[in-house]
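Here the complex is missing one protein chain, while the rest keep their positions.
Our next item is subunit A:
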Amino acid sequence: MQTDTPAARARSLTKTYGRSSAEVHALRDVTLDIRRGEFTAIMGPSGSGKSTLMHIMAGLDAPTSGEAWLGAIEIGRMPDAQLTLVRRRRVGFVFQSFNLVPTLDVRGNLLLPFELDGRRPDIREQKFIDELIVSLGLSDRLTHRPHELSGGQQQRVAIARALATRPEVVFADEPTGNLDSKTGRDVLALLRDAATRHGQTIVMVTHDPVAASHADRVVVLGDGRIVADRPRSTAEEISAFMLSLEVTS
């Protein structure tokens, strides 16, 4: 794994839904590099294509044309079986609605990505997982089921699960969307910390300027195209910028 290649790359990605008469262009020729170790926020109003972009870059959906690279492999045309292994081993997910497996306890959820591979974490991985459990404050929750946890706790378990395999990229889809603002800030700080301390590459889709202000970089989509690519900004700057987009469009 070279550190100079981007963790993920989009090359002229387009995604079109529907037939020629009623075509919807979700993405129009999007090219983007996700730099290794960076926390990138992808913003944009609903229908801007930000979710579609994330789905394709995370190997959940196939592009109509263009290439999606994860590290040194192209995943845009990969058959489903291989793609599944890529998701299992090289991608982590954090969802808006937490999405833990309800029948497994916290430990079971954390170890699920390893068990899917039919293996146990090795000593180094186990040490990392133990660290995560402590730093995310989950030590006394390991035998709890998801429904016994608060939303914030569930999201912390989801983050721990996403980080546990040390994936190439962690994709987070509106991770604070279902949380109150205090809990939301804690979750964002955890993601921030994972990028700073462990050099974890993170891509977060959000429409919340406060959430985006925790990122190193803010990419803004509008109508299926990248309309802005800004370095770290304050929530005020991002809000002002998003508003100006609304006004001009």
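Everything below uses one rule, namely that a residue touches a chain if its C-beta (ideal position, glycine included) is under 8 Å from a C-beta of that chain, and two chains touch if they have at least 3 such contacts; residues count from 1.
Going forward, contacts and distances are computed from a predicted model.
> Absent chain per UniProt: "Inner-membrane translocator", "ABC3 transporter permease C-terminal domain-containing protein", "Molybdopterin-dependent oxidoreductase" or "Dimethylamine monooxygenase subunit DmmC"?
Of the names offered in "Inner-membrane translocator", "ABC3 transporter permease C-terminal domain-containing protein", "Molybdopterin-dependent oxidoreductase" or "Dimethylamine monooxygenase subunit DmmC", the absent chain's UniProt record gives "ABC3 transporter permease C-terminal domain-containing protein".
> For the chain that's not shown, point to the residue among A:115, A:130, A:180 or A:229 touching it.
A:115
> Of A:16, A:64 or A:99, which sits in contact with the chain we cannot see?
Of the candidates A:16, A:64 or A:99, A:99 is in touch with the missing chain.
> Among A:24, A:72 or A:85, single out the residue that touches the unshown chain.
Result: among the candidates, A:85 touches the missing chain.
> Pick out the residues on subunit A that sit against the missing chain.
These residues of subunit A touch the chain that is not shown: 51, 55, 60-61, 80-81, 84-85, 87-89, 93, 95-97, 99, 101-104, 108, 112-113, 115-118, 146-147, 161, 173-174, 177-178.
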